[in-house]
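The excerpt is restricted to a subset of chains, each kept in its original location.
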C-alpha cells in the first residue's frame, strides 16, 4: 500500500501544523500508509525550498498552480490567507485532487458556494480544518449525548473568548477593517458552530447582537481610526432539534487565551467543557445516590479513542496541535471510504450561512430563520 | 442607646433567616444597639408562640395587622409569600414603620408601584432582601470596578442556574402555573439585576427569549398537565453605561445548585465570580509582567469589610445565611442615616420593571427599551 502524495500550500502556523500532521499520522496511528510529502508551495522558490527541507517535503515550488496539477500530489493542503482559498481549492478539485482547506471556506459566502459546487462536481473529498471537533474528549461528549447519558438536551450555552483584541492601546490593524469580516463572528462563531453541528446538527433561528468595545484605535504615526468590526458578538439561538441557547463570543476578553466554554443541559444531566483545559470534561448525571451527585471531572484516557494511539496511560494529556494529527487521520479515512468525523464543504457552508444570518440579525435587530439546506440545493 | 424594636411576619426559611440576623447583628458588628425582638406573627397564635420561643421573640400573634401597628415595633420584617407583600408593606409603612421585605416586591408590577408610593409617602426606610449584593467579595468587586482596576467595563455575562425544576418526572406544582409569574425570570432574573444595579446601574434595552425544557409534567393521580412557565430565560442586554451583555437563567440546570456566574470584561482586565464558591473571586489584570499574567483567586479576608466583623483570619469563609446579617446591619445603618448598600423600593421597582420588559421582549420577539425612571416619576 502506497501512501498518499501530499502537496502543501502555505507555511505559516497552520501550514506547519499540517506538515507536522502529515509527518506524524503514520507513526501515531500505525494503520495508514506513510504519506509521501511530495511538493510544498510558497510565495517564492527560495522560501519554498527552505521550508521543504524543514518540513520534510521532497520538492518545492514558488507556483501553487503547478502544485495542484502535479501528478505526485493526491491531496492538497491549503493553509494560505482566507482570500486565496476559493481559487486554490477550486483549481485543486478541478485537477482531481482531494482538498484539506483551513476554515473558513472563504471571505464571501458566494465564493464558498462556488467551492462547494466544485467539490460536488469533482467527487473528491473536500475537508475543512475544524480541529476542535477532533479532540477525543469531544468525541466522548458526542458519544455520551448519543447514548442519552444526559437525556434530551434542551439548552446549550457556548462561549468562545480570547484576548488578542483586548488592549485598547494596540494599533489599528486589518482585523479592525470591515473587509476582514464581521469580527468575533468569523473568528470564533464558526468554531462554536462546528461543535454544535457535530453534536446537534443545524441551527433554526438566531437573534444576534454585536458590539465594539473600543470605538477607535490609535494609528501608527498619530491619530485614531474608527474600528469597523465587532470584537464582541452574542447570539440567541434555537437549534433544529428544538433546544434553545446562546453563543457568546469575545475576542477582547482579557485573560481568556483559548477558552471555548460549553454547557449542555439535558433532562438527565449536564456536560461542561472548557477548551483551556482540553483534556478534561465535567459530567453531571442523576443516576447516582442523591447525596453524592456532583460534576465529575473525566480526564482523557485510552478509553477515549484515538487518545490511545498517542499515549497508553490516562491523564497525560494531548496538545492542541495533536488534534490536527487526528483530523489528518480522519481525512485519510474519509478518502479511503470510512465514515469519519470531519467538516466537509457540505457542512462548512451550513456553518458559514449561519454566521451570515447571525450578522444580518445583529444589524437588523431581529430574529432570522435559517433556511436549512435550501440554499445549498439551489446552489 | 436603645435597640430597634423588631416585628417579624412569617417563619419559613426567610423568616428564620431574618430572625437569625436580628439575633446576631449586635454580637457580630458590635457597633449597633442590640435589637429588641418584640413581636412575631404567624398564621395562628399557637404556631406564632412556638416560633417566638424558638427564635427569641418576646410576644406572639396570629394577626399580622396587630403587629404592624404595635408601638413596640420599629421595623417590620416581611417574609411571607410574595402575594402578601403589598398589603403588609403598605400597612406597615402607613403605620410609620420601617420595612424589610423579601424580594420581589410583588407578583404584579402595579402592586409594586403602590408599595413604592407608600414608601415615598411614609419617609421610612423600605428595603428589599437582595442578600447576594451584601457578600464582602461582591463589595470588593464593586470597589475594584470603582477604582478602575479592570478599566472600563464593556461587556458582561450573568448566569444564574439551579436544578430544582430539572427533573421532568417531578409532579406539576405551582411553579409551573402562569399565576406564579414568568418562571426563571422572576426567580433568578431579579438577583442578576440586583447585582447589575449595584455595580453598573440600569439596563437600557433588552431582547429576551424564554423556553420550556419540558412541555408538560405528570399530575398526581395520573395524566399530564401543560407547563405554563418558562424555566429557561436568556436575554441580550445593553446597559445604560453602554456595555453589552447577556443574562442567562435556567432553573432546570442539572447539577447547578446555587450558581450565579458573572464575567465582567473591561479594558484593563476581567473579573469572574461564581456564587457556588462565594468566598472567592477571580481577577485578571494587565499590570503584571506579561509572562506571569493570569486570573488570580482572591479569598475573602478581613481586608474585605465587613468580613472582619465575623472572622479575624482570611480564607475561613462566610456562609449564605450570614449575608443576611450584613444586610441587617445595612438596614440599621440606613435607618440611622448611613449611606449603606441596600436595594430599597426605589431601586427594586427598577429591577422589576426590567424583568417585565424582558418577559414582554421574549413574548414579542423583539428588542424593548426600558424607560429609565419615567414610569417611576409618573407613578
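Per-chain residue numbering starts at 1, and chain names A and B are given in the order in which the chains are listed.
We take it that a contact is a pair of C-beta atoms (placed from the backbone, for glycine too) under 8 Å apart; a residue touches a chain by one contact, two chains touch by 3 or more.
Computed from a prediction, not measured in an experiment: that's the story for all the values here.
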- Note on the structure: Full complex copy count, 2 shown, is 4
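One rule holds for everything that comes next: only the chains that are shown with their structure count from here on.
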- Item | In the complex with chain B, residue positions of chain A that touch it | 150-151, 154-155, 157, 159, 166-168, 207, 209, 211, 213-214, 232, 234, 236, 238, 244-246, 248, 250, 252-256, 263, 265-270, 284, 286, 293-295, 365-367
